[in-house]
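A protein chain is absent from this complex, but the other protein chains hold their places.
When the chains are written out, they are named A, B and C in that same order, and each has its own residue count from 1.
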């Protein structure tokens, strides 16, 4: 059986394989490292880091929906200083590329965060979260405003030489327009998708089930939507795409690559099966071997529309 | 036990109860009338009618997803003439208010359809479908263009005295802006939501699973998203809302009403359980009785945000 | 058509992981005809969301039989049911085989699990018409002969009977046929039905085929199961309502 080349290039970033762990779904890698060997994973994307620590929203923060979940964590995180001091050293030990996801409520804050991390050699790339649906400032105000997405990209680009990935909101009419804006301003790649805005009410109390009222929908329920967004970007914009949304197994990962993803991220599945990433990687490798695929990257965008 | 008043007013339209059957999920009422007593239902919304008959898309037209389905029927319908001649007489026999859903690829076509039906006394209202994701012309080009939605509403309004309901696309950043545009041009109500754009690929053949490539996602998977859209419109725009999306049982119907819906439509559930509408109506009535709710309409928008 | 909870009376395990459910329902047993089907809701939860269609395999007194193997989520869950459990059944649905026609010999053709409707058809024809059955599969493990009569077998790998596909076998046998008025009843993979349609029409034999496709509703309201009409280019027929059994001349495969 021939050896598959699992490397993927995402702009200037080369990863040993296309399986990444999504922001906010593995914290800073600590707990999940008891279940999987981080050395084998393509990259780990940190929980969104903001300049100052954030306590996050009050409970109820999460709930289950049909084949999905709503979350309104509210970007709870330790803040950038503690991240540098405490979290990076741990991750460096594990020999896994770290992509630092950054959230902010002003352009200046994004820039400041990036600048503070620019010389941290443990950080391989930035994923700029312009699309968190669960915070009052920044979040969707940014993610749904194409000019703002362009401007954030431009300013971040001006302040780092590391690869930049813009994480796009799916809560828009044409996500490819946003990918185009990101590309134009120098982004190396886009991640698609973040969660979709959703809500739920308790019919006894008539109160929202989440303290934040609305939350972000993730999990298998959103997979068809995420695939359509990835496909739309792939058809319209020439930029590497990291596919995210409802991936539960290797078949889903392959489907996202066929639809146009250069790499994929696993999110919600980590909560259900923290060993999923290794299983997906094995399944993908076997798929390549069985189908005589020498370069995993050749699957990207290989859809057949006749 | 007190008798609940189930009547709801949707602009100029009064319905005996808020449970309606959604467009495209019960054809023209024929088959479903073998399972439920149409006399008991609030209203039936016809499959989208277009000026000329449409054959619809080639198969594969439907597929199952996690707690949802993708469809790309492509507005297969008998065309307006045959609808008038063959379908209206049947529905009139059943004593159920008919809301005629209209799809078109030009503004003129909408106007022509409405004019042809204006004097059909069997038709109680029009639902204007500006949001079908599965056709090349019209569909999302309209539904995602706020000016177009305004213009269509304006022209239709000028040509009918019957109530007009605009069926909105969820594939937009802020659905309330579209509701506002519809209201401004004289719509009596909005329906939310139509299906979300989704897709799926066969990982063996790498072909799309649907002939149309993308389809519309419906069913329980989309319920949280639909609820958030209804809630957004209710908070921002003063217009009656007909809630749609993933309703499977009476609890879901109540949740949609709490979130801001004056009435609801059942879609995908009709395929799984064609008796669902009667069950939902019974459950809703019992809920009112048990909670001493005298007017079902008082549930609308009764969320408690403290 | 009707919706009801039907109780499973008995489960019979055939060779090669084929399950046979004997289900109690005097209503369905009385009404259903060979080639018609039932649409079964396998779980109360939203996965699997759609009902799953199954042919009536046979009828005996107040019971009907279902025959299936595990393909995916739905059939796996169904296979975990026990005697005494209830299943949520919608039916009878669709149009079955037309056996009141004027013919003297029934040629039954089944590929793989496509044999499912034929035990019941065989029961109804037995003693009235001559029956010949041609059963095909990839290997001998795909050949199901339960409830059939006068069987010739074809396997693609030659592990049982004729080596080749079942239509090639039929063609070989057809050359020898006499003047007895025959009618073909077939069910199986679309590739098989396509080849058969050509053969039947070339030889001018009346041919009814049972088609398959993904279904949501099973009774004509979702428009999810179109099949091209050969009479009218602008028209799709619905597999669930106009079929699943069609005369081969009615449709384009």
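Here, a contact is a pair of C-beta atoms (placed from the backbone, for glycine too) under 8 Å apart; a residue touches a chain by one contact, two chains touch by 3 or more.
Model, not experiment: these values are computed from the prediction.
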| item | value |
| --- | --- |
| Left-out chain, listing which of the shown chains it touches | A, B, C |
| Residue in contact with the excluded chain [from A:11, A:27, A:122 or A:283] | A:27 |
| From A:129, A:195 or A:270, residue that would touch the chain that is not displayed | A:270 |
| Of A:50, A:71 or A:180, the one touching the omitted chain in the full complex | A:71 |
| Contact footprint on chain C, counting only the chain that is left out | 45-47, 73 |
| Residue numbers in chain A that touch the chain omitted from display | 24-27, 30-32, 34-35, 47, 53, 55-56, 58-64, 66-69, 71, 73, 76, 219-221, 248, 268, 270-275 |
| Where the unshown chain meets chain B, residue by residue | 66-67 |
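Quick note on the criterion: only the chains that are shown with their structure count from here on.
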| item | value |
| --- | --- |
| Chain contact topology (line, ring, star, complete or other) | complete |
| Chain whose Cα centroid lies nearest the overall Cα centroid | B |
| Inter-centroid spacing, chain C versus chain A (mean Cα positions, whole Å) | 47 |
| Rounded Å distance, chain B centre to chain C centre (Cα mean) | 36 |
| Rounded Å distance, chain A centre to chain B centre (Cα mean) | 34 |
| Chain A, residues touching no fewer than two other chains | 66-67 |
| Chain C residues counted as touching two or more neighbouring chains | 46-47 |
